[in-house]
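In this view, the complex is presented without one of its protein chains, the others remaining in place.
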Amino acid sequence: MSAALAFDLLLAAGLLWSAWQSLSSARLDRAILLFITFGLLLTLAWARLSAPDIGLAEAAIGAGLTGALLLDAYRALKQGSDAQVNR
Amino acid sequence: MKKIAIQLAALVFALVLGSAMLDLDPAPVDLRPAVAAHLEASGVAHPVTAVLLNYRGYDTLLEVAVLLLALFAILAVIPDSQTGRPTPAAPVLQTLARLAVPLMLVTATFLLWAGAFRPGGAFQAGSVLAAALVLLHLTGLLAGWPQPGARLRWGLAAGFLVFLAVAAALLLQGHLLQYPPAWAGLLILCIEFALTLSLGLLLAGLFLFLSRDTEGAP
Amino acid sequence: MTEALLDPLPGLILLPLAWGIAAFLLGPGRGAAPAIVTLSLQFLFCLQLTHQVLADGPATHPVGGWGAPLGIDLMADGLATAMLLLTQAVALPLAVYARAYFRPGAPEARHFWPLFGLLLAGLNGLFLSADLFNVYVTLELVGLAAVGLVAMGGGAGQIAAALRYLFATLLGSGAYLLGVALIYGSYGSVSITTLEPLVAAHAPTLVGLAGGLMLLGLMLKTALFPFHFWLPPAHGGAAAPVSALLSALVVKASFYLILRLWLGPLAPLSALHPLLPWLPALLGTAAIFWGSWKAIRALRLKMMIAYSTVAQLGYLFLIFPLLGALGGLQAGIMQAFAHGLAKAAMFAAAGVLIKATGQDTIAGLAGAAQKLPLTLFAFGLAGVTLMGLPPSAGFLAKWQLIEAALGQDCWLIALVALAGGLLAAVYVFRVLRQAFLLTAPESSLQPVPRSLEWAAFALASASVLLGLRGVELMQLLHVGWAG
Partner (left out) sequence: MSTGLLFALVGAALFPMGVAGLLVQRHLLRRILAFNLMGSGAFLILVGLAQRQDVADPVPQAMVLTGIVVAVAATALALALTRRLYALTGRLELPDVEHD
């Protein structure tokens, strides 16, 4: 097994793991952070797919802006009531 | 019960989809030679930018419209009466942000210029610009935006307007968005420049308009 | 030089984009006048296109001059032209209506005109596109515009309805996008014209999956039973001009795409099994009965009209087993016209009634006919079309459907069509009976701008009069018919 294939497999496993965790995590803030992690791993995947343009956009927009929007919404909603937001 | 059924269905679907992907013949159409063959006439040397702004530029025109549209919808939903300056960050962070923003402007300019012949372009540059604005907001140096005044509205729409105007003007020559090869490079650069500015404002706007809507629950 | 500027294909996309943006630049609540002027121009473009298509056959416009499969083609055959005609014919009176409906400076209408403009650009672009990925972008344009229009009312119910609608529409376009991805992977192209012979020559399992995903996603967007759950709160809860636009046009866009795929690139797949076309027909039948039942039982006027939309969309799917002959398609498009015009009229009339009576229940309409005879007349005319009574377009659609069904020995479909008409009569008469009650307890009706009433009336009479001029529409559908 070549090093490249091993890296790809590891990356694939990391993508699936972070996606699964971000869907099933009990805490919402952790779910959002895992989603951002997922986005960063996805950036690597785009690099492996020789798509640096998408990698740049994914890092900036997919992980960055979307993550920031989600975190900001989480923060704003949390000001209301902690119990309900974090379910 | 319903939950388990949905998850089971999703699993089965994933397996069916994956196995169907494994036995697939090579595609009968290959656009790569065509993309390469017309690269000279497209006005840019980077194939992805050529597809994005020339071969399938019409998609991109509508995509910017989708972004504007989302912004209109957000503006239609948020209330007017809110003041949204976040609590200022620590002075150290503010200084760091003041230092970072010019660097980010340089990066954006580089990405915009690079798009013509290597990875980069208006979307990446615009998102860096947006990130700079968001950073200023998060460190308390820039307030959230209210309903936009005329100047901001023009700024938000400028990229789309230039794109639309070029598309319509080229209609006189023959077809929608049909760049004459001699002018293609210059026209695309103009569009990308205006798009970068507007995309920066638009993407930042998604954040800055929203961040005003922080009133607590009743 | 000027000839190119008058090419209706790009014109129909550029014009609404331009007035939508212009409305945004003019500022909140502004932009009605440029919208109405440009919409009239769009309507003229459509008429010109109709003449052109009838005379010279399908029109194409290669965007960027590249031509498919490298570039994106715009294409207008009879079917696309018919849908464009319907869109402009409904949008123009509704623009006049909306201008009078929203008070100047009304907070809920600040961004109506920009959203309206981009919605129309999306619709026109969708009907004209011959490229599956480009269709995806137009689908999102239409979907997000529709969600924004529902949400702009700002009430809690409207926001919840908009969110439900948003999730449904995103799920639908997500499934569609995955289908496009699989198709591109299988064939290396997303151009409809390029794909047609390729799919006919060889269709691996993956393409079957892709087709299923795209159709399923689009059915969700069309609110076909049992995917209709999102439609009544969205259409019933939005402002009246918005409800009219959504019911008359937006759900028809995804239906058009289903037809376009079914008759075009997916035709080899839909012919694989003789029972396949019966599946949409079965769901359509269920939609007719369920939607009518809910409409008959509805307490609120706009909810009743929204459930009637669920039912009327069912007819559109009855045609799938009949698409072996042109008659089936003609029946479906005639129904799309009849329902589009009548439903726009009905929602417009409902808007007048709600404004006048200050509430939205059917029970509260007692005595309204004496004060607002024109509006009730419009409502009744639209009802005539929905029931399918002569000489309306609804009658022509049902007639065509029954003729096509009996011609192909599908008498079940004919029975369903007849039963649906009877059920429509029940819910329409429920409203009319209440409105014509002579016991008007209090005469505290608010005054309503006359232009609202006339716009509703114009749409309603168009839905009836089209029945007399249906032949031209039928002829148009000959152009580009492959079967």
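Letters A, B and C mark the chains in the order given here, with residues in each chain numbered from 1 onward.
One rule holds for everything that comes next: a contact is a pair of C-beta atoms (placed from the backbone, for glycine too) under 8 Å apart; a residue touches a chain by one contact, two chains touch by 3 or more.
Computed from a prediction, not measured in an experiment: that's the story for all the values here.
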item: Left-out chain, listing which of the shown chains it touches; value: A, B, C
item: Contact with the hidden chain (one of C:P107, C:G174 or C:G364); value: C:G174
item: Contact set of chain B toward the excluded chain (per top definition); value: 3, 6-7, 9-11, 13-14, 17-18, 21-22, 24, 26-27, 31-32, 35, 47-48, 50-52, 55-56, 59-60, 63, 66-67, 69-71, 73-74, 77-78, 123, 203, 206-207, 209-210, 213-218
item: For chain C, residues in touch with the removed chain; value: 133, 136-137, 140, 144, 147-148, 151, 154-156, 159-160, 162-164, 166-167, 170-171, 174-175, 177-178, 180-182, 184-186, 188, 229, 232-233, 236, 294, 298-300, 303
item: Positions on chain A contacted by the hidden chain, ascending; value: 4-5, 8-9, 12, 15-16, 19-20, 22-23, 28, 31-32, 35, 38, 42, 45-46, 48-51, 53-54, 57-58, 61-62, 65-66, 69-70, 73-74, 76-77, 80-81, 84-85, 87
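What we mean here is this: only the chains that are shown with their structure count from here on.
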item: Whole-Å separation of chain centres (CA-atom averages), chain B against chain C; value: 30
item: Whole-Å separation of chain centres (CA-atom averages), chain A against chain B; value: 19
item: Distance between chain centroids, defined by C-alpha means - chain A, chain C (Å); value: 38
item: Parts of chain A lying in touch with chain B, wherever the complex brings them together; value: 51-53, 55-57, 60-61, 64-65, 68-69, 72-73, 76, 79-81
item: Complex contacts: residues of chain B adjacent to chain C; value: 16-17, 20-21, 23-25, 27-31, 34-35, 38, 54-59, 62-63, 65-66, 68-70, 72-73, 75-77, 79-80, 147, 150, 153-154, 157, 160-161, 164, 167-168, 171-179
item: Contact footprint of chain B on chain C as seen in their complex; value: 1, 4-5, 7, 10, 14, 17-18, 21, 24-25, 27-28, 61-66, 69-72, 74, 107, 110-112, 114-115, 118, 121-122, 125, 133-134, 137-138, 140-141, 144-145, 147-148, 151-152, 154, 159, 184-189, 194, 198, 202, 204-206, 209
